[in-house]
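Some chains have been omitted; the remaining ones sit where they do in the full complex.
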Amino acid sequence: MNGSVHGTDETSPSSAGGMSARVRVGIVGASGYSGEELVRLLLGHPRVELTAVTSRQYAGRTVAQVFPKFASHSGARTLRFSEPNVDLLATQAQVVFLALPHGVAAEFAVPLLQRGCQVIDLSADFRLRSPDVYREFYAHDHPAPDLLAGAVYGLVEVYRDTLRGAALVASPGCYPTSILLPSIPLLRQQLVKTSGVIANSLSGVSGAGRKAEIDYLFVECNESMRPYAVPKHRHLSEIEQELSAAAGAPVVIQFTPHLIPVSRGILTTLYFTPSQHVQGADQAAAFADTVAACYQAAYPDQPFVRLLQGNALPDTKNVVGTNVVEIAWRVDPRTGRLIVMSAVDNVVKGASGQAVQCFNVLSGFDETTGLL
Amino acid sequence: MNGSVHGTDETSPSSAGGMSARVRVGIVGASGYSGEELVRLLLGHPRVELTAVTSRQYAGRTVAQVFPKFASHSGARTLRFSEPNVDLLATQAQVVFLALPHGVAAEFAVPLLQRGCQVIDLSADFRLRSPDVYREFYAHDHPAPDLLAGAVYGLVEVYRDTLRGAALVASPGCYPTSILLPSIPLLRQQLVKTSGVIANSLSGVSGAGRKAEIDYLFVECNESMRPYAVPKHRHLSEIEQELSAAAGAPVVIQFTPHLIPVSRGILTTLYFTPSQHVQGADQAAAFADTVAACYQAAYPDQPFVRLLQGNALPDTKNVVGTNVVEIAWRVDPRTGRLIVMSAVDNVVKGASGQAVQCFNVLSGFDETTGLL
């Protein structure tokens, strides 16, 4: 970790001079799991000066006091949480990450953009292009519909070019990331039908956030496997928006999330019907090759997309703590169906890592800076 | 627990007299997880005298020495593991449970049947009616094809009548149990199409057996979620056999098992296409009612089938340690699809509990004896 921090305890002018190449960055709402992971990544980011972290709950305490595991980083010992204050933030930071609940994020995004900050929002507030869809899935009117058109959906592997220089980035949700990266190339290439898509997803408990609720107590989650939010989870809205954009036609999918007793990770198993009829072992093998070629063309040399070879299948333990998505696929000669499996860390590639990846693109840095 | 044991340390004639109503039972291969659970259930069974447990590995040791947690039962302190010996078993036991690997079970089943024992086999050896299908999925010739026609598939809720008095019972696999119980009534009633069925299953690690393999070490499974055996798991053979029988037509399904870091439990999420077209909220609600009626008709007063009401969804922690299958269903008005979710304990309803349930039917006892 070689990030830099401008702590409240003061840094010397000379060291400040050496930071000229760094971008001043703030985090609003740094007390949840995504916020904590942002702190970790940005403290260690060589092109970032982390100047502000806000949390009503922790205001006044140092990052090291709140998150002892970061205490080895000198910045964590000097930087203090503050109450969120838009005017102050706008002077402290060029780029602000929002790790807030949906609905609340927009309240910060609007004034920060007005004051000239770039905003990377990890909530759902700016992921949807349509305020109507937002209302349908989030049950209230969108707080800032005028901003929707200008926001860029931060799925870097898909929207990299649009992201450069964007003012407002909507960092994708965790489930959507695990579903969209393996699905978009197939739909763009029309290798699979737009109907009948099923996404069966398993999530670790950090996906529920750091909230004091009985349902997420250790004893309630340990030795438990359970579906939830069947059949209409909120993330469907952004998933179908992006799948439809890829297909050039409306895509409605079946999506079933499950809660699993791991701290981190999402494992998604996708079921597709190939556009062409596939029957028997030879056609299955040929179609598997077509899929492989499609992925390799879509993700050539992508540092964070790992296309598994041979007998390998995704395992969340191989991606936890990293910004990588693992993808594998099989064509079943008995059913003619394509099965695609993906694994991500819901807090990294599914949230904070992807947000930092967006930041790198936005800022013109190498996309992997601070993420390897 | 009030089972009885005829241990090697001798019991008094008078107590033996009081056991006249008990069935003498033996377990071959009692060292794995299914065998251990059989020991637990049969030690506590009020109509069973457990007279023999065999294990090459543990021969000579008492049940309490091998499984300290059963030591509170006096029978566990006197009954000793022995080397498996068919002649001796046939004198000791009227009913023999086989908890052995497939292929090995048949070696015991054949001579035990010849000697007049009833056999309840927990392996895959007698689940398939076709030796060809067996060869396709198990990669060797069936060791006793003549017995296949007479074996009864021990899914009690489906084959109860056939089970009474059966000589050879093939107790179903864990995944099949979690898939068949929710699927068979729908297919029998032709509420869903026979094509396009998808079963996405999650299993605890005990499903892999008590085998010293790196893949199942704590460190390899903890904080891991992974699919395996994609797309052709062996259990497909018995699943499709039984689904086809229910539908009266060939059924080929998509089945994806996943390994999850819990000790016990299977959570299966099934995707069906309704036979009739379902569109919109009203039709979805109506079809959900039809499904409910179908299940209630198929499983009236079934002690081990719990049809969930209201907002409840299955959770493996609510069935672990019990012989219950939990089933819930939702009809998605957006996709017109039926989603059915089930939860079982893979070692109880998915193996040993179901085998004891078979035993109860076989022996004319109340089906729940020793299982509540």
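Read from first to last, the chains carry the letters A and B; within each, the first residue is number 1.
We adopt the following convention: contacts are C-beta pairs under 8 Å (C-beta built on N, C-alpha and C of every residue); 3 or more make two chains touch, one makes a residue touch a chain.
Small disclaimer: the values here were computed from a predicted structure and weren't measured.
K.L.:
Quick one: how many copies does the complete complex have, if 2 are shown in place?
P.N.:
So the full homo-oligomer, as given in this file, consists of 4 copies.
The rule is simple: only the chains that are shown with their structure count from here on.
K.L.:
Which whole number of Å gives the spacing of the CA centres of chain A and chain B?
P.N.:
Each chain's C-alpha centroid was found; their separation is 41 Å.
K.L.:
Would you mind writing out the residues of chain B in touch with chain A in their complex?
P.N.:
Residues in contact with chain A: 196, 198, 200, 202, 204, 220, 222-228, 230-232, 252-254, 256, 258, 260-265, 267, 269, 271, 313-317, 320, 330-332, 334-335, 337, 339, 341, 343.
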